[in-house]
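Selected chains from the complex are presented in situ; the others are not included.
Letters are used for the chains, namely A and B, taken in the order the chains are written, and counting of residues starts over at 1 for each.
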């Protein structure tokens, strides 16, 4: 469970609820089912129309990815692990690490080192891992774009809903007392759209992008480590190069 | 027929209709022929002015492309097919696949493998397929841009229409009772523009972009497969490299 996603979302919605309570008119004026239908339903409809069916299926996995703890370890641990494996291979040969590799949880690490165990040559290993990485980059990019799109669409549907409401109100000005509530209802769709865009799609989009970036950096470290091991570079060299990434120059 | 495009469009417009019905003033106040003419006609006029005649002719094919099922198979099937052809060629020679290739429906696949049947050398095959791909990329990009442009223009014409309506209303304030309906009419063009931008041009633009991306990825797989076959790489290598794309690392 990724605590910051959960806490951020919960706190954000909670603060909006608090602001409504403190506003003194209760939740009543903020709830309007037709407004909810046009914004949420419209956003779903437009998104369904914009994307291919196989992209839409990634909505739930993407949500899970945003809410789950990232599976890649921090860079220092990763570098340590790679150095450990490199040393093991140098000392006892590549077969020695086979069982350990099977227990790895970082999937890209596992796959890269299984290829090492299988004796894959560096000139096959590197382009293959790069290709995997590139396709993962594409898939993640599509997921991130999906949520960015949802945010934008929710805003647009909110504006459309407000225009629909304003036209209804203006066409029917006979009762001045009804103007205020009618206008309040008209504004609700804009509010719903902004809430979905900021407190749902925006958070998920950004969190996915952060996790993706961390995963890509880690994968590149794994890739360069695996490549150096496959090329049978010295442990000293492997250590020095991997550590260059870590040494945080005090900023 | 691409179900998600149809369902998305139908549901989107249906929800707007529902919102209007639930608004309680009927469809009457939402229909204004002059407003419709200035937004739709203006968008058509500006688009005609912005693009060359031969780009404009692509409007209908582009719409069809957005509504039709994409012709390229999912990557796993594509990889399987390429591996199958590669094995056939190794076993029985390139002539053996000629008839099968003629029955292919994926046009880029068909063309690539016909070039293989014709015995095209890899150093001619690869740049030629890349050039084809690049020109297809250009043509698709122009179609996608056309719809992006239509969405933006509809919004701008909607705003111009609203300004025209507001000036008329403000210049003629003698009858306060007429202000509401006049303002409602003025807002209609903005609403029409937003609807065209979100529920038509935006959906088509995004769907075209999605299909284009899927097609480009598939074409690159076909290209790399055909290149490996032309270069007479081993079936084992071809399989391994193509499968590297597929193995979905659990995310």
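As a convention for this text, contacts are C-beta pairs under 8 Å (C-beta built on N, C-alpha and C of every residue); 3 or more make two chains touch, one makes a residue touch a chain.
Quick caveat: nothing in here was measured; it's all calculated off a predicted structure.
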Total copies in the full complex, given that 2 are placed here: 5
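Keep in mind that, in the parts below, only the chains that are shown with their structure count from here on.
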Distance between chain centroids, defined by C-alpha means - chain A, chain B (Å): 25
Of chain B, residues touching chain A in the complex: 2-5, 7-9, 11-12, 14-16, 18-20, 22-25, 28-30, 70, 74, 177, 179-181, 183-184, 187-188, 190-191, 194-195, 197-199, 202-203, 206-207, 210-211, 213-214, 217, 237, 240-241, 244-245, 247, 249-251
Interface residues, chain A side, partner chain B - complex: 34-35, 37-38, 41-42, 44-56, 61, 65, 107-108, 111, 124, 127-129, 131-132, 135-136, 138-140, 142, 149, 153, 156-157, 159-161, 163-168, 170-173
